[in-house]
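A single protein chain has been omitted; all remaining protein chains appear in their positions.
And now, subunit A:
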Amino acid sequence: MSATVSLSKSEKSYIRTALGELSPIRADGRSLLDYRSIALETGVASLANGSARVNIGKTAGEESGSGTEVIAAVKLEVEGVLEGEGVDGGRLMCTVSCSPAAYPHLSSAALDDLSYDMTIILNQCLSHPSLHPKNLVIIPKRRSWLLTLDVIVLSDSGNVYDALFLAARSALCDTKVPKTRSVQYQPKSNALGEQDVEMSAEAPASIFSTKEVKSTADFELADYWDEGEPLDINQEWPVCVTLNLLSAKSLPTYFLDATSQEEAAIPLRLLLLFSFSPSGTRLQSMRLMGDGEIQLESMTQLLESGENHARKLFQALKNKLQEEDFRRNQKALARFDLR
């Protein structure tokens, strides 16, 4: 699944030799552990509940190459637990689709395969029970939110998995779950005329206290100025760091943020997904891709250094998301003041 660019043997060995030097050389002048510049914007899809666009490697100046670009958007839909496909407590579903413009050399069947591979990696990690938000419930055992995360890969110039998870995390952090209120129709025994049905709006908790089992409970959207509340496990959504392994020696050297050419030249990639919650750091998922192999002893070392890189990335992303939140809310407030 790695070969999205085809390189000749000599090109591969050229890149590999340069990377394996004592003072490694990369085509764009970065050191082994440097990322390209990452651009991030949230709120890019106005019809979604949360969205983000991430670009890795777009340099300033209009005429340069365009980097890896990914858009992620979250949409929430209501599902019935009893009648529909819904699950009590809500569901989370992720799909990745690759634009044919990102992989102009692939046939549509190969493109579907690639999209499917990415979908599996994203979905397996994010819809794991350990990452389930608790506020996807609307009415317990009756209605819940289905959270769908759609990611589109617009262009790929390497390191697409890091971009995928950066965008996914940003979109999920940007997501606002609409506030709902349970309503219930209670037939009054002594009422007359058209007043015999009364609508009462209650807090969700009070649903349980009603004596009638048959009463139809539904919900309405609370009329509130805010779009809703964020998902409750925002800090825990994982970040991905791809370690590109140069060789399968006992002490493998690795580098970060590979370009597509570099990706095509190396034998192995190790995807590490870390979640940094207040309760501690968790390794959410890992995957070894490529046709090489690796010594078991070196894994611990790679995991350790991967965690360090992921933590830095996580911190940078957190700062950026706060900045974005500030920018958008500040803007909204300023506009509100003008009226």
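What we mean here is this: a residue touches a chain if its C-beta (ideal position, glycine included) is under 8 Å from a C-beta of that chain, and two chains touch if they have at least 3 such contacts; residues count from 1.
By definition in this document, contacts and distances are computed from a predicted model.
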Missing subunit (named according to UniProt) among the choices "Tetratricopeptide repeat protein 7B isoform X1", "Ubiquitin-conjugating enzyme/RWD-like protein", "Dynactin subunit 6" or "Ribosomal RNA-processing protein 41": "Ribosomal RNA-processing protein 41"
Touch criterion as defined above, residue of A:L33, A:A101 or A:A222 at the omitted chain: A:A101
Per the touch definition above, residue among A:E77, A:D113 or A:D218 touching the missing chain: A:E77
Of A:A48, A:C240 or A:I294, the residue in touch with the unshown chain: A:A48
In subunit A, positions touching the absent partner: 45-48, 51, 62-66, 69, 71, 73, 75, 77, 95, 97, 99-102, 104-105, 107-108, 112, 148, 150, 152, 154-157
